[in-house]
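Every protein chain but one is kept in place in this view of the complex.
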Amino acid sequence: MPRDVVTIDDLSEDEIQHIFSLADEILATQGTPGLPHRVRGRLALASEHVLATLFYEASTRTRLSFESAMLRLGGQYLSSADPKTTSTAKGETIADTVRVVENYADAIVMRHPCEGAVRVAAEYASIPVINAGDGGHEHPTQTLCDLYTLQREKGTLKDLNVMLWGDLKHGRTVHSLVYGLARFGARIIPVAGQGLGLPEHVVRRLHRDYDCTAVPPEEMGAVEQGEVPLDVVYLTPDKPHQRSLFTDLDGQTPTRLPANAFSSIDACYVTRLQRERIVGGGQPGDYTVIDKQFLEGKRYRDSKVLHPLPRVGELGYDMDNDERAVYFKQASYGVPVRMALIAALLELRPGLLSKSAPKRRHLEYHRQTLKCDNPLCVTMLETEQRYLKQKYLVINEEDHLLVRCVYCEHETAPACVGHESTRKYAPNDSPLDPHPDLVFFNSPAEAKAAGYSPSRE
Amino acid sequence: MPRDVVTIDDLSEDEIQHIFSLADEILATQGTPGLPHRVRGRLALASEHVLATLFYEASTRTRLSFESAMLRLGGQYLSSADPKTTSTAKGETIADTVRVVENYADAIVMRHPCEGAVRVAAEYASIPVINAGDGGHEHPTQTLCDLYTLQREKGTLKDLNVMLWGDLKHGRTVHSLVYGLARFGARIIPVAGQGLGLPEHVVRRLHRDYDCTAVPPEEMGAVEQGEVPLDVVYLTPDKPHQRSLFTDLDGQTPTRLPANAFSSIDACYVTRLQRERIVGGGQPGDYTVIDKQFLEGKRYRDSKVLHPLPRVGELGYDMDNDERAVYFKQASYGVPVRMALIAALLELRPGLLSKSAPKRRHLEYHRQTLKCDNPLCVTMLETEQRYLKQKYLVINEEDHLLVRCVYCEHETAPACVGHESTRKYAPNDSPLDPHPDLVFFNSPAEAKAAGYSPSRE
Partner (left out) sequence: MPRDVVTIDDLSEDEIQHIFSLADEILATQGTPGLPHRVRGRLALASEHVLATLFYEASTRTRLSFESAMLRLGGQYLSSADPKTTSTAKGETIADTVRVVENYADAIVMRHPCEGAVRVAAEYASIPVINAGDGGHEHPTQTLCDLYTLQREKGTLKDLNVMLWGDLKHGRTVHSLVYGLARFGARIIPVAGQGLGLPEHVVRRLHRDYDCTAVPPEEMGAVEQGEVPLDVVYLTPDKPHQRSLFTDLDGQTPTRLPANAFSSIDACYVTRLQRERIVGGGQPGDYTVIDKQFLEGKRYRDSKVLHPLPRVGELGYDMDNDERAVYFKQASYGVPVRMALIAALLELRPGLLSKSAPKRRHLEYHRQTLKCDNPLCVTMLETEQRYLKQKYLVINEEDHLLVRCVYCEHETAPACVGHESTRKYAPNDSPLDPHPDLVFFNSPAEAKAAGYSPSRE
């Protein structure tokens, strides 16, 4: 079974650091003297290998960065860049496409407009699959580049104060990034435009899966004269092993923040408004432009400014010559990081990755009693329904159970929970431990139609 | 003069077997231990060569398979994948395009929506040209892969019982395949959906050019309990040198079939409904899905299931784990077969191909008195008419003469035949040997307009 990178969670913290080390090594040997962040020349690592880039959605930048990485590794690529010239136009399924393309190449990079589509590809391909963006879901290699840029420019990720600015609702790069920051013990300071905050499911997951704690605004230190006031929620990881600042080392209880915890913002990650992902019109208000004036305050003196690019107006051109601006460096790091990732997945360097992916902590649910209610989920595609089964993880919330679609990772709380052994069902509104006997239904009617009877009548 | 592969008839049986042998050799040396049907690594055969893929019609699969084959040979490719970005949009002719592109590459792979277009390219290019599909006409490398899959999976092509299933009317892969099967002595069992049978011209050509014989349904053996009854025509080659089962070795007369001739189907070649080729609406009925249930009968116990892919609904996903399913293997064979074909055409391995193409058995007709009546023929394109002349082969039918367009291979019977030496013409309704003095006309009026008078007045 090959390793895949569909979400950032497909790599452990150790594996990510191994990839970053190889990227460092590549830059040390292949970086130009004048431009040590830029890879030049070609290695002989992948001279026997071919990478296929399958892009069902427009992206010159991401595609070219992967292809450049493959060339710089000494390899070759095959490219399918135009959504309209694919076999999909003839109704081919993702599963069939990758089982054909796996004969042409040694790894696949895929971008797809449907959320979860690349997970499907990874399930069916016998070669490694890398997600280059699946709708609004994930874009893990962008996250790797973001984390690598932060770590390389700041020396570490631990305890960094990272401000996230702009459209935090639609930007898939931001969702991946917050999970990544949480895992490495950085502090997350989301500052969203009007109506563009982190979605509830991301916040919920930060708390539940990454042990983050929200810090109330009154604890974030005084706003200085001339500064833009930040009316924000701080989310900070508090797991002991991450040695987060706000955690007692002997317990789970977060301490109060030191007064100067946020006196300096280490990095400001700016994102553009993802107009193309705003469904059904209705324009959220634009947000303040990040420029020299905005960053005048003492708090931002050492703030590295990152941006996944392209920018459209949220980041001033006057920043381009400011030494805090690292967004073009960030773009340049895309090549060594993707080189290292490809080298790891193709096992061109042994020992970077474990044999198998990090274990999922949750029980899998395979019964076909539910339907993912995310309209952008790959399971909604008629072509894929020919073969694709519904598949969920069962997640413990305080007083009910959630199911998370294995493909698009959308979470919902089914209306009813039954037990197969007893053929009884009840409303999903009480504490319950996930176990294999459980059966979920969207409604009492569906439970009854399946032959279940109410447990408390 | 370079060799080209525009139709499967551009290669002799011996040449095809040489190509298959090289494909075998490639798989033996480059196949992965666990996946011996899949090519890995890169040979150094074509390290000096460049392949240009010119696709005027969408096809990711075919294009990538050629480009992968070229990379695996150690070569490089140039790619023009988008019909709308070509010089054709500026009105360039095929002849001009290939005479420019021949300077950029060492061989050309072309797909074009017009029938015969790739023959035009081959006539004008001074480097080898491979047809990757020209409208509904031919797709010879798919046929090579199909034949190679059958031979590799079954050990031989001779006397194989090959069932062709689905849309036999519009599928160009099927037309190429039936000719190929006939040449290698396999038996063809067409089972078409409603209104989707083999076109008359294909059947006629099977009889005339490939010496096939139709076998009536009552001779095909009893239908077993539970089997889908096959109300079919069997076409079997009966040329002595092919040592077909149904031929007296000393004569041309087909014998009766042995009772058990079709008790076992060696392969089932499933095709999808070519909706995009059905002109002017009017939906032919869909056909039965090939799945585990269909293939339950004893007759299909050893039936390898092939499909040129993409499938849309005619082939069940439950077959994917059935060991009779070889359609993904078939796709994988595309790489070694195309590698071998490119190696042969570029003479990277000497001796695989003869200096010149197999001889055409028919007289060529070059006078400009006719016009191909296939509306999809390349000669109908206004741009090509600037330089392209009509060209036909003259073919002997029982009581009249046919002409076959050299480009699209469409056949028609001209209304009148004249003699240039006598300036007389007569209706084309009597036996007549093709000879260079003949002149064809679409109507008596055209014959008269050309200065010919009726011969029997």
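As written, the chain order gives the labels A and B, with residue 1 at the start of each chain.
Keep this in mind: contacts are C-beta pairs under 8 Å (C-beta built on N, C-alpha and C of every residue); 3 or more make two chains touch, one makes a residue touch a chain.
Because the structure is predicted, anything quoted here is derived from the model rather than measured.
Undergrad: Quick one: say which of B:5, B:19, B:39 or B:52 touches the chain that got left out.
TA: Of all options in B:5, B:19, B:39 or B:52, contact with the hidden chain holds for B:52.
Undergrad: With the full complex in mind, choose from B:5, B:22 or B:81 the residue touching the hidden chain.
TA: B:81
Undergrad: Touching the left-out chain: which of A:7, A:79 or A:176?
TA: Checking each option in A:7, A:79 or A:176, the one touching the absent chain turns out to be A:79.
Undergrad: So which bits of subunit A touch the chain we can't see?
TA: 35, 38-42, 55, 58-61, 64-65, 67-68, 71-72, 79, 81-82, 272, 276, 309-313, 317, 320, 328, 331-332, 334-335
Undergrad: Touching the hidden chain in the full complex, which residues of subunit B are there? Just list them.
TA: With respect to the unshown chain, the touching residues of subunit B are 47-48, 50, 52, 54, 76, 78-82, 84-87, 89-92, 96-97, 99-106, 126, 386-387.
Just so we're on the same page, only the chains that are shown with their structure count from here on.
Undergrad: So if I superpose subunit A on subunit B by CA, what angle comes out, to the nearest 5°?
TA: 120
Undergrad: Please compute the C-alpha centroid of subunit A, do the same for subunit B, then give the distance between them in whole Å.
TA: A distance of 48 Å separates the two centres.
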